[in-house]
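What follows is a structure written as structure tokens; I'll ask about it next.
A protein chain is absent from this complex, but the other protein chains hold their places.
Let's turn to chain A:
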Amino acid sequence: MEFTCLSKGDGFHFPPCSMLNLCGFRILLDCPIDFSALTIFSPVPPAFSGRFDVESSQTEPVVRKRQRIEKQLDANDLIFEEPWYKTVKSLHLWDASFIDIVLISSPMGMLGLPFLTRSKGFAAKVYATEATSRIGQLLMEDLVSMHMEFRQFYGPKDSGCPQWMRWEELQVLPSALKEIALGKDCEELGAWMPLYSAADVKDCTRRVQTLKYAEEACYNGTLIIKPFSSGLEIGACNWTISCPQGNTACISNSIFGSSHAMEFDYDALQGNDLLVYSDFSSLKTMEDAENNTNNFGPVTGTSSNLREEDNHWQEAAATLLKNDGTSEEAEKLAFICTCSIDSVKAGGSVLIAIDRLGILLQLLEQLSIFLESSTLSVDLDHVPVYIISSVAEKLLAYMNIIPEWLCKQRQEKLFSGEPLFGHVKLMKERKIQVFSAVHSPELLKNWQEPCIVFSPHWSLRLGAVVHLLRRWCSDQNSLLVLESGLDANMALLPFKPMEMKILQCSFTSGIGLQKVQPLLKTLQPKSLLFPKDLRCPIKFSESNKIYLYHENEMLCIPRMNHSTEIEIVTDLAYTFKVKSWKQESMSRLRGELFMEHGKYRLLSGSKTANSQQQRLLLHWGSPDLEKLLTELSKKGIDGSIKQVNGGAIDGAEPENPATTLLVHHPSKALIEVREACTVITAADENLASQISDAMDSVLGGI
């Protein structure tokens, strides 16, 4: 088995990406886009913003003067061209046609997939859960539609390398931008891609084989692939892959308790031969918290403290889910709501640029409760909530028909006949209004301020959010709610001077460090692949093997189980002729070998009917000639031993003497016996066969 972590990713929107070689099959885990890199581009300049036009003083932004002196970044430093999108660098070092399988764990992990599926020779089988595939498709469609604005603004471009990618242009980029464009090691330019088309998206989703929760997919009869919920997002999953060489579980970013998506199903990942742990989400928190501590690898623990811990691990595992952080999350949501209400009260509008579906759905529910219960102002009940996105309507409708992927509390709603999410009712009451674009006539007709707007894209470079930011950026009563993982300074450059209040929120996007150890103890994998960068105790058993990996280093892991198992259908096994030799009993196999559902199986095949061929094919030992004579005479065959030098008859070397047995009756035959070989000469098939039978009884054979 081989494993390469191609990218650690970064948070919720940029999940890790890795390549796994299992049983000779190359498996790619996820194919994301790094949207945080999009901030080096300027959003569509304001002249194009239609109704939300704000006077701008920018002139000739595309011309950039060569400058050596680093000064404070400003909006003019950004790249004024149609953006390209940054994918996982190392993925492009692989030939797409060599990939056998792509496993998509979440809608975010799917966004870069069209880059792959449109590349030449790509023929891999792509698996994703039904919900991931559907949500992923909508997000990609939205991306294409938001990007259209750039196309319209910059006009059709020739297919060549864009201006900004030229060396001389890159050289004059401010260092902050250059680092994003080229990467720290200046080798990431190849990771930039022009965006895919709507047709690419269509083709990409067509190729995805969708799976239900815990549905088994059988690849090539050899691998059995199953998705189990990871809790990260609706439809997001971890994978188990079984093959004759053992069972593997792959954990990517997972959340124990969720208020919308089905919980992290870690029980289903128990007891595998290999666990690939690639949840890097705590890396961020670690960096923040331990910037001043020394760098160590994961702590593997001494055996003394381990024993002590062992007594408690079961308890620890039991508390895993209880302390799932949902209450913490709820507090954050409540805080956002409170801040929003405050802004609205002050006459400002609220722009929420959060693209996490779960957070969005919960915010919609919470906000309406806050707006209704706020008694201070009568007007608040009439503050409109707008959702502006080309796919919002479809997404929201879809959210209400996939109870199978929701958390327990939401499923209860199904069983009691209530809508799964609050937005259904709110939309009916027109408390939430959904519009496909910021320029849509219905929106203009209904537009009312102050208001609360949910709109993509969280990078602040695409979508309606750009236009609304331009409109409100100088209003100090308005509020902008951002996601963490975004360099706010860079992201807000085009909207400076920024007077709006800004609230940047981080939400759980993976397994907390303190939960890693109890989780591993619960899962008890025989071997563990763990990121070297995560510094946390991971010793969980004496006998288990731990391999630490680094980004872009291939790790070879010895075969997991030492013996392959084969199943022989009992009916067939009964037909085997059993021979005994000393302690062993043995039989020659018959039938047909199948690789079926990840198992080797011997089934009685069509050709098995030919059972008459029962001659022993392999012999050992040395024949006792006297015994052979007796066996022959039992069959009515008479002969006599004639000790001769082998050379006298057929010119063989004297060192290899043959003992010859001459058969006189029923007809003439000759048996030459040497140390490792006996040759039977007979002109008659029947006689030859009888002699051979006699040989079988004086030699070991099968």
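By our rule, contacts are C-beta pairs under 8 Å (C-beta built on N, C-alpha and C of every residue); 3 or more make two chains touch, one makes a residue touch a chain; residues count from 1.
Keep this in mind: contacts and distances are computed from a predicted model.
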Among "Ubiquitin-related modifier 1 homolog", "Cleavage and polyadenylation specificity factor subunit 3-II", "RCC1-like domain-containing protein" or "NEDD8-activating enzyme E1 regulatory subunit", the UniProt name of the subunit that does not appear here: "Cleavage and polyadenylation specificity factor subunit 3-II"
Which of A:151, A:597, A:635 or A:665 contacts the chain that the document leaves out: A:597
Contact partner of the left-out chain, one of A:195, A:420, A:438 or A:465: A:420
For chain A, residues in touch with the removed chain: 211-216, 218, 220-222, 226, 268, 393-394, 397-398, 400-404, 411, 414-415, 417-420, 563-571, 573, 576, 581-597, 600-602, 605, 607-608, 613, 615-623, 649-650, 667-670, 672, 676-683, 685, 688-689, 692, 695, 699-700, 702
